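What you see is the complex with one protein chain gone and the rest in place.
Presenting chain A:
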Amino acid sequence: MAQTVFAPWEDSQEKPLIEFVNVTKRFGDFTAIDNLSQKIYAREFFALLGPSGCGKTTMMRMLAGFETPSEGKILLAGQDIGAVPPNKRAVNMMFQSYALFPHLSVWDNIAFGLKREGMAKDKIAARVDEMLRLTRLEKFARRKPHQISGGQRQRVALARSLAKAPKLLLLDEPLGALDKKLRQETQFELMDIQESTGTTFVIVTHDQEEAMTVASRVAVMDHGRIVQVATPDVIYEAPNSVYVADFIGDVNLISGKASTRKAAPASQSKPAPQPAKPAEPTSPSPSDERRPQPNAMGEWLHDRVLEPVLGKRDPNTPAPIVEQVTAAEPQPVSAPPEIPAGGLAITWSPDHPPLIASNASETFGGADVVLALRPEKLNISTTKPDAPNVLRGKVIDIAYLGNISTYHVQLDNGTMVKAQIANTRRVSRRQITWEDEVWLSFTTTAGVVLEQGT
């Protein structure tokens, strides 16, 4: 993301434009905003994402001055704005319901705020015309709100809130009623405006793609609390909870029990033999023929490689150990050597091998965890691939989305998993189809390990 260069939130010296300090908002005994603290910086494009009723509009209304916090305070440029009435705040809001004045024409609606400022007539006209051009409403300037379409009304509301070029602009679902093309154009328009005017935007949206496109940071809300605030890529790639992972984008959630890979510390302690491993599989195979007794090669193998795992070999009881060796042998063969040492093994189903995640903290060891896997991070193939995590299943459904297809695969234990593949080939040449036995595979860093119940 290009915006990552702009990151005032990482600079502790930077003063926030807006600061929520332990803000709680109650309606009767219902808590709409729950002890929320958050800093928003000047020139940010701050997106609020969350399910319906989680308190997004309430946050906006507190910023605009239509609601006062029940507890805590809101600072605007360091000043507590609790007592400042809405008309004295350098904040404009685009209402979720548009709130256009039905008795005024589109033109007069847009000019409303400018006239209150006592701006000169010709300046108002110029500004309104500019806004009309921006929102492609020139043709409708003389119409009343009830004479235009829903999308056009939304654009009038947007134009009206933009007209005063406020320091802080609050947009409550500004583009929901627009078709995709116009929405994308307007998104870029908004980003342009933001860049050229330096306005700070707080935007509510239900459209994640939109949040990802425009936002410098995304805040995911749940029940009046902000669950995670981060740049769009971090929110997507490294959600901090199952809730965020599930809310943003498509995700497969696999719950299981994590264990720190016992082998890991040992192999980590001797990283040198690791590269030597590839050569080894050839040598154990001849040892198979002489299974009852370990030969010199076998002994060497045991002493150098397996001993740390299996413990010291008792030379008096060779057979069971040999069996153990053979039992252990497939491991280095089937699990390819590129599995990085360490990380977690997630036991989740008796029908499938544990899943390996190398990018998780070992503090999860022994805990109930959820492995969140984005469908596009899964690979799908008809033959068993050479990968650290492989799951076998059957294609139940294929959703063709044009540029990509989503395969709904039922694993051997019944779990449904989604995998997304780019359609680089034409549909007719697609090799995987319904009812096919397939293998899903992914790397040890593809997923994100999250604590269960978050």
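In the analysis below, a contact is a pair of C-beta atoms (placed from the backbone, for glycine too) under 8 Å apart; a residue touches a chain by one contact, two chains touch by 3 or more; residues count from 1.
Throughout what follows, contacts and distances are computed from a predicted model.
Student: The complex lacks one chain in this depiction; which UniProt name from "Oxidoreductase", "Molybdopterin dehydrogenase", "Putrescine transport system permease protein PotH" or "Putative ABC transporter integral membrane protein" does that chain carry?
Tutor: The chain we cannot see is, by its UniProt record, "Putrescine transport system permease protein PotH".
Student: Which listed residue (A:21, A:99 or A:141) would be found touching the missing chain in the intact complex?
Tutor: For the chain that is not drawn, the touching residue is A:99.
Student: For the chain left out of this view, which of A:39, A:127, A:160 or A:352 touches it?
Tutor: Missing-chain contact among the listed residues: A:160.
Student: Touching the absent chain: which residues on chain A qualify?
Tutor: The list for chain A reads 64-66, 85-87, 91-93, 95, 97, 99-103, 112-113, 116-117, 144, 146, 160, 164.
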